[in-house]
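Shown here: the complex without one of its protein chains, the others still in place.
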Amino acid sequence: MRLQHATWPEIEAYLQRDTGIIVPIGSTEQHGPNGLVGTDAICPETIAWEIGKRHGVLVAPTQNLGMAQHHLAFPGTISLRPSTLIAVLRDTITSLARHGFTHVYFLNGHGGNVGTMSAAFAEVYADRSMRFGPQPAGELHLASGNWFAGPRVRELSASFYGDAEGSHATASEISLSWFARPEAMKEVVMSPRIAPVGSAQCDADEFRRRFPDGRMGSDPSLASVEHGQRLFEAGVADIWENYRAFAGRS
Amino acid sequence: MRLQHATWPEIEAYLQRDTGIIVPIGSTEQHGPNGLVGTDAICPETIAWEIGKRHGVLVAPTQNLGMAQHHLAFPGTISLRPSTLIAVLRDTITSLARHGFTHVYFLNGHGGNVGTMSAAFAEVYADRSMRFGPQPAGELHLASGNWFAGPRVRELSASFYGDAEGSHATASEISLSWFARPEAMKEVVMSPRIAPVGSAQCDADEFRRRFPDGRMGSDPSLASVEHGQRLFEAGVADIWENYRAFAGRS
Amino acid sequence: MRLQHATWPEIEAYLQRDTGIIVPIGSTEQHGPNGLVGTDAICPETIAWEIGKRHGVLVAPTQNLGMAQHHLAFPGTISLRPSTLIAVLRDTITSLARHGFTHVYFLNGHGGNVGTMSAAFAEVYADRSMRFGPQPAGELHLASGNWFAGPRVRELSASFYGDAEGSHATASEISLSWFARPEAMKEVVMSPRIAPVGSAQCDADEFRRRFPDGRMGSDPSLASVEHGQRLFEAGVADIWENYRAFAGRS
Amino acid sequence: MRLQHATWPEIEAYLQRDTGIIVPIGSTEQHGPNGLVGTDAICPETIAWEIGKRHGVLVAPTQNLGMAQHHLAFPGTISLRPSTLIAVLRDTITSLARHGFTHVYFLNGHGGNVGTMSAAFAEVYADRSMRFGPQPAGELHLASGNWFAGPRVRELSASFYGDAEGSHATASEISLSWFARPEAMKEVVMSPRIAPVGSAQCDADEFRRRFPDGRMGSDPSLASVEHGQRLFEAGVADIWENYRAFAGRS
Amino acid sequence: MRLQHATWPEIEAYLQRDTGIIVPIGSTEQHGPNGLVGTDAICPETIAWEIGKRHGVLVAPTQNLGMAQHHLAFPGTISLRPSTLIAVLRDTITSLARHGFTHVYFLNGHGGNVGTMSAAFAEVYADRSMRFGPQPAGELHLASGNWFAGPRVRELSASFYGDAEGSHATASEISLSWFARPEAMKEVVMSPRIAPVGSAQCDADEFRRRFPDGRMGSDPSLASVEHGQRLFEAGVADIWENYRAFAGRS
Partner (left out) sequence: MRLQHATWPEIEAYLQRDTGIIVPIGSTEQHGPNGLVGTDAICPETIAWEIGKRHGVLVAPTQNLGMAQHHLAFPGTISLRPSTLIAVLRDTITSLARHGFTHVYFLNGHGGNVGTMSAAFAEVYADRSMRFGPQPAGELHLASGNWFAGPRVRELSASFYGDAEGSHATASEISLSWFARPEAMKEVVMSPRIAPVGSAQCDADEFRRRFPDGRMGSDPSLASVEHGQRLFEAGVADIWENYRAFAGRS
């Protein structure tokens, strides 16, 4: 069930039976020579929509922009500052809490969002903890999960790509994005075949010096729609398991 | 051409021939008994993607959240504060300007965003105007257009609905959203047939008192997919005309 | 009745009989070769004070600084960033609401403030809408009106200046400011007689390139104190009509 | 010379011969039973305008709102938060520095502004100190002076009122404001004759408990227009002396 | 070498031979019945000072306040909001970068700081990445390390406490803090012996409901000064190894 496709009376009815919601969050950033700029948003969105369909969980609109400052030397990247992303997440959570949502789960597609999401959750809780006296509202549970970090997905990635998986513009995410958008698949020869490894903790110019074509340790020419389909099924299973435990769904 | 479906080398190539981009911006807010919560994002997104397809203009990911504080008493609405939306737009524009985009056009689906978008543009320009000495970057043109305010769309709306068009959850936008998402169409009887009129300048509780089912002056039971298709064609023509004049496209 | 000239017990007494207030808001910015830097503040202030005198409405001190970043390449301009102006308006409204004012009307003299004022009102309402549970305070109505946009003033402007009115440093505002400050009248020959037209949505350096002497489409050498007096009377009538409807004054 | 009454070419000419400016800054806050809400703005404004007239110094529009949170339990008070006032002063100074003003002198009428003004100056300088590499602009000298703290004014106050001067709603400031606005003079019997003394460092409710009619240690029933005139002359002399030393005027 | 105990000419000389610095960062928060409120600051500070002594690395003053909102229902806790801590770290890094420090290593004692530190580093880098054109400064490497997460410390903790180590108010950190401050050691019987486990992602009231005496999964009655000494040596070795690799020290 997608929030964008529902009416408010339908959401009102949903809240009578369930108070959990999944918010896909990604990034708009370069993903190497053959990866889509939208990869990090498309991947969690695709998995979230499927969970919404299979299990009836409500899915919010995708947060397409994330914290991608280190990719800004590659055209097409759009980044929020961490402080901006904190404000966005805070307003999102506050809006949902007002309606009575008690379990908000961010399904994330971008490692660079993790620290800022954690800071954002703490900012929301600090609003409550620092306003002493009677609290403004009831329970509020926040969690995030990375689609690429569940056990089934990690096992598949390892079996498909081994050391060529890398950490950015990975063959796994490229495969999943192509499964979701087969019309956007591109064939590109990688040179070197496996990209250099290193730290992404730096500014944009330095990042491009370290990783000239945008990949980090990966060989995404190994990606395929078939792999994507299997990663998709694994991701749906991983995240549903994780979400159920979080939201107390049977 | 959708940014999310392109690689960075494709964007680099695009920038050699064109430096304009369209950013769809909407809202996630109640749209009355039969309107989708995503209406304001779906409508401009649909038009933007078609312009991208027909005319080769690059289209950024949709900004799904807007300034919708007055709708927060209806479940499903997610609002950014104006100050948050300003930060989001500022980071978006700054990112695009870094890559060499000179014309950024926000295709808007929500009247409530207009003031804040204008403030955001001024905030970006003030960054330049108040940092005297050699300026950090070249030309930067910003504009916004409402898909529902062009001449062809307004003429169609008037002919279809006359006084029953209203100003929120209008039959026009419901029609266009159904054209874009026919599977999400709903049949709901409206009572009263035409919703009350009034000002939306108030907080959420007051808004719900004034407009009990969320509509403002409209009868969206008149909406249809057929109307939606004609509004879509009108919107594409209106906005393309407007964008061309802005971006200097022949 | 001017707030600056009242004591607090007088304001306490006023609040027993009326809970509306007018806040003049302008800008400090270049107004072409013969226009005063204070034009945009002087014009609404003059009209507000007269309404205060004739109709007993309370008038707050004038907000002399507005959003004028695009004029900063002309000496004398002082601009607030939109985010700063939002903070100022928010604190102003919060202060007034604490005392029990329920209708706050900003009488504006500067087109460049409009978007930011609208964002500021939404920021204030969002404070209420996003703090769910028992609301902190009672009704709060916010509105703004431009002195130059009422029917009587527009008709006079058209009859006096026709196409030479323009959109910045207009003959109308120069006339009204001279009526208010006849000692500051200046005779300057304009060259060209009518200034170029165009968009003000740009940074300060670009604005000065587009509009070399600061005027936009106007011939303010047509201005006169006599015109100013008639515009003043028209403005007082227009705004009083508008304010009465807003504040429910009989 | 008042900035509001000048054209931009006149300011351009002024900057050829002088790069100093005086900015009157006050507050909009209760001043006891017979004091005007505008006292703290009217007093420095009146002195600044006279210095502008006698000595040709440019005078900016008055900053009418200051940091007055502790007075908010008395109707009519409008306060900025310190963080808002810092933003206002920063934008003001940045705007003036862009035009080439090198000496900006804030003529202050409100003790409660002093700490925040000092913080604002440091915020502006920190912008420069923390942006290493070539500095964005030339010299920038900032200073503030309280009209009530110069030697001539203090001597007069002591001789007129002795211990009944107090520290808020003082007989001195009431006198000066009446000299400036004789039409707004009020006769009110004070009870007790001399108000209680204490600290103003508290919130608004506590302030009103400590100082029930708003005065602090003062007997403003001793005020008179005649005193006001002598204080005015003393203030003009004190501030001119102070400003000359600051701005290096001969 | 401690920055607080050096003169500026000594720092100038240091920068000729080394451009790395260690900044201890902790928190001021409850640590259960027998743990010190200062535990999280004392532990990294103690290790940092020893590294400074043994290896000549410069050590900045300890950042005593961290992100501890979830502990605020226990008296003595002082927390910064994430947004405040980001500002503190950004100013700290900007100051150090101005002097020519190129490697800034935050030695952390509090798990709750990790997300916010990561967001703060990204905020600093975004300042560079989003200000396109010639960059304001040279290389800048940022890293953080948790004293309790190195291999030697983890091995010791496991051997000393096994499952009774827990995740807050752990026996390891209590031991180290007692080694550093033996005069502050306390004997307290724990009940239950091992505290409940669970998530700390919640607000302060909820945290205290989940963890009534403040401990999470730990039995800190196992702590001792002797353990502390061995953990200290292990921590110094772990962090020095980590810092050397980061800063390129031989």
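Descriptive notes on the structure:
Order of writing sets the labels: A, B, C, D and E. Residues in every chain begin at 1.
The rule is short, and it goes like this: a contact is a pair of C-beta atoms (placed from the backbone, for glycine too) under 8 Å apart; a residue touches a chain by one contact, two chains touch by 3 or more.
Since the model is a prediction, treat every value here as computed from it, not as a measurement.
When the full complex is examined, the chain removed from view is found to touch A, C, D, E.
Touch with the chain that is not drawn comes from one residue among E:36, E:143 or E:239, which is E:36.
Of the options D:20, D:33, D:76 or D:112, the residue whose C-beta touches the omitted chain is D:112. When the whole complex is considered, the residue among D:15, D:143, D:197 or D:225 that touches the unshown chain is D:143.
Touching residues on chain D toward the chain that is not drawn are 67, 69-70, 72-73, 79, 81-83, 86, 112, 114-123, 125-126, 128-130, 135, 139-143, 201-206. Mapped onto chain A, the footprint of the missing chain covers residues 129-133. In the full complex, chain C makes contact with the omitted chain through residues 91, 94-95, 97-98, 136-137.
Convention: only the chains that are shown with their structure count from here on.
Traced through touching neighbours, the fewest hops from chain B to chain C number 1. The minimal number of chain-to-chain contact steps leading from chain C to chain D is 1. The best fit of Cα atoms from chain B onto chain E calls for a rotation angle of 120°, in steps of 5.
In summary, the pair chain D and chain E forms a contact in which the copies contribute largely different residue numbers, shared numbers making up under half of all those used.
Summarising the inter-chain layout, the chain whose CA centre lies farthest from the centre of chain E is C.
Centroid analysis (C-alpha atoms only) places A farthest from chain D.
For the pair chain A and chain C, the distance between C-alpha centroids works out to 46 Å.
Inter-chain spacing, taken between the CA centroids of chain A and chain B, is 24 Å. Looking at chain A, one finds that residues 72, 79, 81, 83, 91, 95, 98 touch two or more other chains. Viewed as a network of touching protein chains, the structure does not reduce to a path, ring, star or complete graph.
Checking each pair of chains for touch leaves A-B, A-C, A-E, B-C, B-D, B-E, C-D, D-E.
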